[in-house]
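Every protein chain but one is kept in place in this view of the complex.
Letters are used for the chains, namely A and B, taken in the order the chains are written, and counting of residues starts over at 1 for each.
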Amino acid sequence: MKSPNRIALAAATLLTAIWLSPSAHTQEAQSITVVSWGGSYARASVRAYHERFEAETGIRIDLEEYSGGLAQIRAQVETGNVSWDVIDIEAGDLLLGCDEGLLEEVDLATLPPAPDGTPAEEDFDETYALDCGVQGLTYSTVVAYNRERLTGPAPTTIADFFDLERFPGRRGLRRSPLVNLEFALVADGVPVESVYDVLSEPGGVDRAFAKLDTIRDVAVWWETGAQPPQMLADGEVLMSTAFNGRIFNAQALENQPLEILWDGQVLAAGYQAIVAGTSRLEAARRFVEFATSTQSLANITHYISYAPLRRSSQTLVDTHLDTGIEMAPHLPDWPANAVNAVIEDAEWWADNLDDMNERFAAWLVTGGR
Amino acid sequence: MAAGKASVSRPRTRVNALMLTLPLVAFIAVTFVAPLISMMARGVYDPTVADIMPETIAALQSWDRQGLPPEEVYAAAARELTLAREERTIGRLATRLNRQAAGTRSVITRTGRALNRGAEPPWSESLPEIHEAWGEPEVWETLLLTGDRFTADYYLNAVDLQRTVDGDIVRQPETRRVYVDLFIRTIGVSLSVTLLCLAIGYPLAGFIAHAPPRRARLLLTLVLLPFWTSLLVRTTSWIVLLQQQGVINDILVWAGLVPDTERLTLVYNMTGTLVAMTHVLLPFMVLPLYSVMSGIPGVQMQAAASLGATWPRAFLRVYLPQSMPGVGAGCLLVFILAIGYYITPALVGGQSGQLISNLIAYHIQTSLNWGLGAALGTILFAAVVLLFVFYDRVLGLDRMKLGA
Partner (left out) sequence: MNAKVQSSRGPGQWALAIFCTLALLFLIAPILVVIPLSFNAEPYFTFTAGMLTLDPDAYSLRWYEQVLLSDEWRRAAFNSLVIGLSATALATTLGTLAAVGLSSPAMPWRRAITALLISPMIVPIIIAAAGMFFFYSSVNLTQTYTGLILSHAALGAPFVVITVTAAMAGFNRELLQAAASLGAGPLRGFFKVQLPLISPGVISGALFAFAASLDEVVVVLFMGGIEQRTIPRQMWSGIREEISPAILSAATFLIVIAVLLLVTIELLRARSAKRSTGTGGSARAVH
């Protein structure tokens, strides 16, 4: 006779085996790994074009989360073990990665034209053109706050973010020198158009760090785009810098009482790039073409408030699919939103990212008591 | 005859015993010791510049460092930078040089881009036109400094020092001094955690050691449960308990001790690191203490008391000295584990709770300054080895048993 213990053990083993066995991790015919920024942006991308891409090409997309930097890509390329294929990357990282040979070069001219036949290289906003990636969307880092947590008047300028007397409370900031140096200088009175001139002057970076010093004790650092809306909703912070699309989705989809302060926003472009040395180059190229097509870039605005960088897509912007909200006034480049905006200088960041990262890391670790 | 047989068989059993350990010795040597050696080597060996710009470095050897180098050096640099740009190694070169002298990255990458578009000799004129830095001696001196395959720079950097062009060793500029402070902080945190563990663990271990056997068994199991629970689980628990909208703040607000608007910041800072590390390391204090204390006869205390000694006096004179080996073992073990701690500070430490391990991980995973990460790792490793040698001398490593 078998003891009940043995029967239970056998049953448990069997159940575990059944649970583990489904096709979830068996390799399908073809798949690519797309690396993007997670949370509501990733969900928007999936609905806007990942699903259609899978349906049209039969290539499965494995979505992986990313929060900036070149570390993982460099490790993969240097060890010859490339598991990421396409990456949704920031401009500074793109320039650096291109110089280091971590990313494949892409020629805009090879991309599909706009529906009206305009060649791709004319259809894309050329101010953002870089060698190793295709500019897809502009996004913006803004200050956001929870209006229900405010006790007095609402903040109106970026300087208010640094004003602990009028707005006492914790601040959420991105754990990176990116964006923070710009915010600090604008809050310190530097006009938006001369931020990078000041940063390039001797003492300019010191000035930015000195301004950041004033809020270091109340800073809560975020790393992924999904964190700031969460921290604001929880009351973990009174105000936070955040990607504008994340705040929009928290307002629109979750009815969170969050507000965007457009003053001093930092506008930047996001790129689709291909990791050098991928064994799935052809599929990766197809994906980049698909993701930056007129239709895909317009579709994204049905789900999140980032602005397409193809002119032919811009005319197709209409409403948010789930709520019917008119999207254009929520995009970062809408004239009323972009009155006082810093345009990110990718080249400055590519030149200085290493130094700034090192200084920022030192500043964080030694001073944040 | 018998003596002869023994002398024949002893070497054989020696060889047999050795042969049995050999597979694991070889396995550990390859999978574990070789990695450690490769890490130490990374801290002193960096061939980036020597590999990418060999001719420039060779040509620079004859430069008298008065004024600017001759045309042949410029020509070699132009040739090798063009090649580096084509082979996409220029980024790595720029990164390495930038670590030696901040700002050099843009000199290199811009020159690479300009050379790619086409430029003409004489190079000693066209390079300074591309970037004015080529008209100054500093960039050449930086190349010369980094041209060696072997370098002490990473180890110097790890203790906040740097080498100047003249070969002098000076302190890093103030904004780059981090690591000495961080080593000190790491030691401070480790000491605090050790003392906290001792303060909680000593009475607890004594209580368990002198409880009736059945209850002692049960209590010991309770101490062991956190030990067996995944570290990630325990760290998650502390986040759940300590965060602002977490259980402890909820209780404090509910009890009226703290107003809802001023909830305490208990996690993502040093407090979080200290609390969670103490929790994780406490069993390592309790177990060695328990094993020593359970060997101290309780009657001794009673005897001392019956001889008129007050309880504190009896404790100090009789009990404490006998429990010292356990105190030593527990403290040293906790301290050694604490200085290498990584996961808990990374998850609950915020910024102020970061320790040296977190910076090692940062340099390996994020800043990609592998040489510096390796140098910091080697220093930490040396500290741990020294502590263990000390442990071995005082307490005997072979007495380190798994627990009770």
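By definition in this document, contacts are C-beta pairs under 8 Å (C-beta built on N, C-alpha and C of every residue); 3 or more make two chains touch, one makes a residue touch a chain.
Bear in mind the structure is a predicted one, so any value in this text is a computation, not a measurement.
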| item | value |
| --- | --- |
| Touched by the hidden chain, restricted to displayed chains | A, B |
| Touch criterion as defined above, residue of B:L83, B:L224, B:L264 or B:L395 at the omitted chain | B:L224 |
| Hidden partner chain, touching residue among B:G67, B:G118, B:P212 or B:G308 | B:P212 |
| Touch list for chain A against the chain that is not drawn | 19-20, 22, 24-25, 33, 38-39, 62, 64-65, 67, 75-76, 78-81, 83, 223-224, 226, 230 |
| Interface residues of chain B (partner: the chain not displayed) | 10, 13-14, 16-25, 27-29, 31-39, 42, 200-201, 203-204, 206-208, 210-213, 219-241, 243, 245-247, 250, 279-284, 287, 296-299, 301-302, 305, 311, 336-337, 339-343, 347, 357, 360-361, 364-365, 370, 373-374, 377, 380-381, 384, 388, 392, 397-398, 400-404 |
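Rule of thumb we're sticking to: only the chains that are shown with their structure count from here on.
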| item | value |
| --- | --- |
| Chain A-chain B separation of Cα centroids, rounded to whole Å | 31 |
| Partner chain B, residues of chain A touching it in the complex | 69-72, 74, 96-97, 99-102, 209, 219-221, 234-236, 276, 350-352, 354-355, 357-359, 361-366, 368-369 |
| Chain A partner contacts - residues on chain B that touch it in the complex | 87-92, 94-95, 98-99, 102-103, 105-106, 109, 112, 175-178, 181-182, 243-245, 268, 270, 350-352, 354, 359, 362, 365-369 |
